[in-house]
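Shown here: the complex without one of its protein chains, the others still in place.
This part shows chain A:
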Amino acid sequence: MKLPIDIRTENPERLLSKAYKDNFDWCKSYIRKNNGSDADAADNFQESISIAWLNLRSGKFQGDAGQFNAYIRQICRYKWINQLRSTASNRLVLQEDLSTFSELIESNSIEEDSNNSMRLQASFAGIGEKCRDLLSRFYFNKESLASIAQVMDTTEASMKTIKYRCMMRLRKAYLERLEDDE
């Protein structure tokens, strides 16, 4: 029996890179076969992996690495079919129907997840380069505060406070976007 992904112990950089490697070619091939371009595939895949990651992190998705790959692929297919269906000229070329997505995806929540993912990413993009760099190093690359402090020529204690301030900036940006959208 395969073990479920433990998000507390897995390195996010490694897990996301592996998910990208395992699934991008599949998603690209699927979209190409269904009237999409490489650019469509790149956009779709970025959104699909973001939604899957968000749901893994929140606990909405629970399963092993193989199931996570299947989940990403389902989202990729769902999003692409949904996009094609919204274009009248493409209705006749669909090879699948959205009704096939009952098992892993609650289809009515995918759009909501997609909006939330975009909101979070836009909030992160707006907090300034220094904060982005610091937070990426700490939460994504898993560098220690001591080593980040050394690189940024400051003390570990200062770095701790700066990290807190950056996270509060991200919080403010996210809450403002959330309020605007409600």
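As a convention for this text, a contact is a pair of C-beta atoms (placed from the backbone, for glycine too) under 8 Å apart; a residue touches a chain by one contact, two chains touch by 3 or more; residues count from 1.
By definition in this document, contacts and distances are computed from a predicted model.
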| item | value |
| --- | --- |
| Chain left out of the displayed complex - its UniProt protein name, from "Spore germination protein", "TatD DNase family protein", "ABC transporter ATP-binding protein" or "Tetratricopeptide repeat-containing protein" | "Tetratricopeptide repeat-containing protein" |
| For chain A, the residues touching the chain missing from this view | 8-9, 11-14, 16-18, 20-21, 25, 46, 49-50, 53-54, 57-58, 116-117, 120-121, 123-125, 132, 135-136, 139-141, 151, 160-161, 164, 167-168, 170-172, 174-175, 178-179, 182 |
